[in-house]
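Here the complex is missing one protein chain, while the rest keep their positions.
The block that comes next holds chain A.
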Amino acid sequence: MTTLRPFTCDDLFKFNNVNFDPLTETYGLSFYTQYLAKWPEYFQLAESPSGQIMGYIMGKVEGHLDNWHGHVTALTVSPDYRRLGLAALLMNFLEDISEKKRAYFVDLFVRKSNQVAINMYKNLGYIIYRTILEYYSGDQDEDAYDMRKALSRDVNKKSVIPYTQPITMRELRHQTNH
């Protein structure tokens, strides 16, 4: 049971019950404000009937030509509101917006070790498109999966033909710049 609404600056003061979760990163303000200013419709929040923040999704749309796509930057659901299909609801929302923006596909990066999340994305129709080496830095660097789902504009599903070779961060940056 959810109210879906755009994430606002004021929510930054109230999202602690979600962000205290160890897998949810609290970023610097400029990160949030950049997303809010540039892709306001891609930053949505799910609110409970009692007004609590249950979770939110943060994303963007970018790329050229047939690489024009929606991207999920962060998706998080408070521990109290798990197993209610909330993540799917938020993902649907982002896919829907991306459809309306005529994007070819939606993609996201996920830790290779985060099996729970990978399975969930698979259930939502995402495939492992490629591996990005050492995407997550930390005590121990970790690889990421780049997962993708084609949207209706990609009639021939060209965007979801998997790469067999893993790519490095450098190659990734190079690609995004083009």
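In this text, contacts are C-beta pairs under 8 Å (C-beta built on N, C-alpha and C of every residue); 3 or more make two chains touch, one makes a residue touch a chain; residues count from 1.
Keep this in mind: contacts and distances are computed from a predicted model.
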Checklist entry - What is the missing chain called in its UniProt entry, if the choices are "Cytochrome b-c1 complex subunit Rieske, mitochondrial", "Phagocyte signaling-impaired protein", "Acyl carrier protein" or "Protein kinase domain-containing protein"? => result "Phagocyte signaling-impaired protein"
Checklist entry - Which one, A:Ser30, A:Ser137 or A:Asn156, makes contact with the chain that was left out? => result A:Ser30
Item to check | Absent chain, residues of chain A that touch it | outcome: 1-6, 8-10, 12-14, 16-17, 19-23, 26-30, 33-34, 36-38, 40-41, 47-50, 52, 54, 79-81, 83-85, 89, 97, 100-101
